[in-house]
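For this view, one protein chain was removed and the others were kept in their places.
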Amino acid sequence: MRIFRQSLILLSSVLASFLTFLGTANADGHGEFKLGVVTFLSGPAAEPFGVPAWNGGKLFIKLLNEGKAPAPYNKKGFGGMKITAIPIDESGGATKQVQEFRNLVQRDKVDAVLGYVSSGDCMAIPSVADELKALTVLYDCGTPRVFEDASYKYVFRTAAHAAMDNIAIAKYLIEKGHDISSIAGINQNYAWGKDSWKDFSVSIKKLSPNSEIKNELFPKIFSGQYGTEISALLNSKAKVVHSSLWGGDLQSFILQAKPRGFFKRTQVVFSAGDHVMPGLGNKYPEGVILGARGQYGMMAPDTALNAWWYKTYMDEYGVFPAQPPYRMVQGLMGLKMAIEKAMEKNGGKKPNKDQIADAFKGLEFEAPGGLVQMKLGNGHQAIQPHAIGKTAKDKNGNITVTDIVRYKASCVNPPNGIKAVDWINAGFPGADC
Amino acid sequence: MIDEILTIILDGAIYASWLFIVALGLTFVFGVLKILNIAHGGIYALGAYSTATLAPIFYSLGMPEQFVVLTMLISALAVAIVITPIMERGILRRFYGQDEVLIVLVTYAIYLVLEDVQKLIWGMNSLYVSEPRELLGALEFGSLYYVGYDLALIGLAIFCGLTLWFVLNKTQSGKIVLAVINNPEISGCMGVNINKVYLAAFFVGAFLAALSGSFTAPLISVQVGISVAVVIESFAVVIIGGLGSIPGAVIGALIIGMARAACVHKLPEAEIFIMYFCMAGMLIFKPKGLFEGVQARKI
Partner (left out) sequence: MLRNLLNNIIFQSVFLMTTLILMGIFIPNWLVFVVTKAIAYGLVGLGIITLMRGGLVSFGQGFVFGIGGYSAGLLGVHAGLTDAILLLFISFIVTGLVGLIIAPLLARYRDIFFAMLSLAFSMVLYGILIKIDAIGGSDGFVLPESTYFGIKPTTDYADYVLYVVSILVAGFVSILLRYYYNSTPGLIALAVRENELRVEYLGSSAFKVAVLNFTIAAGLGGMGGALNGIALGHIDPEFTYWTTSGEFVFISILAGYLSVPAVFLAALLLELVRSFSGRYFPDTWQLILGVFLILSIIFIPSGIGSFFKNFFDTFSKNKKS
């Protein structure tokens, strides 16, 4: 009998804990829009991407809720609904993120999820999102494969994929007459680094078939020690060294390479090199060609919307916004426009997921980084204009970006229906520059 | 050709020295306390952070630049002084005599806590202390420049290794530690205060971890997440060299350092894999590493 009582105790304790947690599930409120925001809050990707992005997102959401953003984003919240954000840490790998995503959708009953920096997460989440019919906005990750290998109903990406970064850099090198007779690369050993190098090296080969590939280095991610790689790259005497390193890896690489005369001996290009500028400040080397994954930060276009955003962020945090906050705000703006468009169609009532997804498809909206058009992946994947520049010291001795060349979205992004890699291999057919 | 080989050796030696300094404390603590201290990586990060905090203060005092090395030592000491009582006395001591794996788990928990403690104390922004790296200038070697500071790391590694070896083998307190390593029970019966030895050994291990962080700080941007790689790499060194063995750590660091340098120069595709390859080979042919530290079990 005792054993039976014991199992009853076990059962009831399990039940009790169930019920306790049941109580935490909130009821679906009216006039409120629950938004799960997933980005890196711990680990090596937090400092460069997650935290500045969420800083920007937090600030923008606050301003939206107060109705203080400029037109066309001046409506309070999302179409009058107050935005309640639930931030979640993105670290821990794609599998853990699938679970966190399910928790957000099923437990917290969020209306939408905005997030994901890591390409691995962006590859894993969409199939679950469609399965759970959860509206999902990918705001940052780079891999083109998300909408090239599959199509999803409820998933959108409001920023251009990474192919543009490397195509534009290749074009820039040629237009500016740089010596590209030999190239070398140092990129992290995972999808992002490998894709970036492939896009860049193939683009260069297409534009200048005689250039020779010297070293292709793929150090492991977060290794932080690049002494050997720097020696190997210097020994190769390549004219151009390409890198898509980011965050702490990029900072460490710069700190270790600079005293060895690396940036004076070879032309270095960083495909996503702007986001460490606020941190490194004047330790950033001169003469580096860099992209910001869009017209962001020091390469942002001269528009009223950008001037407002740049100043707002600068006033709040004391540093200029680099790509991460721009991209998160771009995602929020896209979502806001889609919701408000759907709301209008729905007679001013809160639209459902299907209505928002319909409105999101093919949406065009003006963001601080320029016009964003949801043109690829049948209206689910954005393209946007791009800019490439070169670092130099201004007259006060501060590092800044000069020699900026801007590229139309249709010049550096493939047309709908063509995979980025095929488009590069075919020599950019139909590019409208 | 000769140039390239020399470059490989030099690059390998620099990297191996760094690995050795990082792994030395880990293998020492393991040798004495039989604890694989996963929080080693966390202490390394604390060392880096405390140097990144104290060095700017030092520079603002306007003292001769060379003394920054002292600041780095002091910051490592400070970390060890703060962390040892908390970790060893406060937490780990409760678990001595219990399953060793339980203690590994506890150090893992401490590692998790330290990750967020860094965030709470220093925030999310990167810190930079590249100034000490300019201290020794640059040397031309072949057609390449090497930074004097990087080369000095080789000296630091040799110094740390030799000092620890000397203290262990040539001083009385060192011999007591060796006795405890060999057999804690009997040493205890002979009147050795084992708890004191453990505390001292843990302190040395924590100091070495923090020191490696302090001297790595000028090379990197100090930020959240720098401890992850350290845990794995120092573990690999220790596995290859033999758990708890100092000469083993030398060999382990040299094998990984040289193999990696050779790969980066001659076979870049294999670079990411080489460390695991060395480890796998060692596991299959000599599962307890090149230098077996202590007896697995006295049967």
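Note that the chains take the letters A and B in the order they are written out, and that residue 1 is the start of every chain.
Assume contacts are C-beta pairs under 8 Å (C-beta built on N, C-alpha and C of every residue); 3 or more make two chains touch, one makes a residue touch a chain.
Note that this is a predicted model, so its numbers are computed, not measured.
> Among A:53, A:88, A:114 or A:207, which residue is in contact with the omitted chain in the full complex?
Answer from the full complex: A:88 touches the omitted chain.
> Out of A:128, A:319 or A:392, which touches the unshown chain?
Hidden-chain contact among the options goes to A:128.
> Specify the residue from the set B:9, B:74, B:167 or B:232 that touches the hidden chain.
B:232
> Among A:74, A:106, A:402 or A:425, exactly one should touch the missing chain; which is it?
A:106
> Even though one chain is hidden, which residues of subunit B still touch it in the full complex?
Missing-chain contacts on subunit B: residues 34, 36, 38, 91, 94-95, 98-102, 104-106, 108-113, 115-117, 119-120, 231-232, 235-236, 239, 243, 272-273, 275-277, 279-280, 283-284, 287-288, 296-297, 299.
> Quickly run down the residues of subunit A that touch the omitted chain.
Residues 1-4, 6-7, 10-11, 14-15, 17-18, 21-22, 25, 41-42, 86-89, 92-96, 98-100, 102-103, 106-108, 119-120, 123-124, 127-128, 131-132, 189-191, 194, 221 of subunit A touch the chain absent from view.
In the analysis below, only the chains that are shown with their structure count from here on.
> What does subunit B use to touch subunit A in their complex?
4, 7, 10-12, 14-15, 18, 115-116, 119, 124-126, 128, 130, 133-134, 138, 143-147, 150, 218-221, 223-226, 228-229, 260-261, 264-265, 268-269, 271-272
> Applying the document's contact rule, which stretches of subunit A touch subunit B when the two form their complex?
Residues in contact with subunit B: 42-47, 51, 189, 215-220, 222-225, 227-229, 231-232, 234-235, 248, 251-252, 255-256, 259-261, 276, 279-280, 283.
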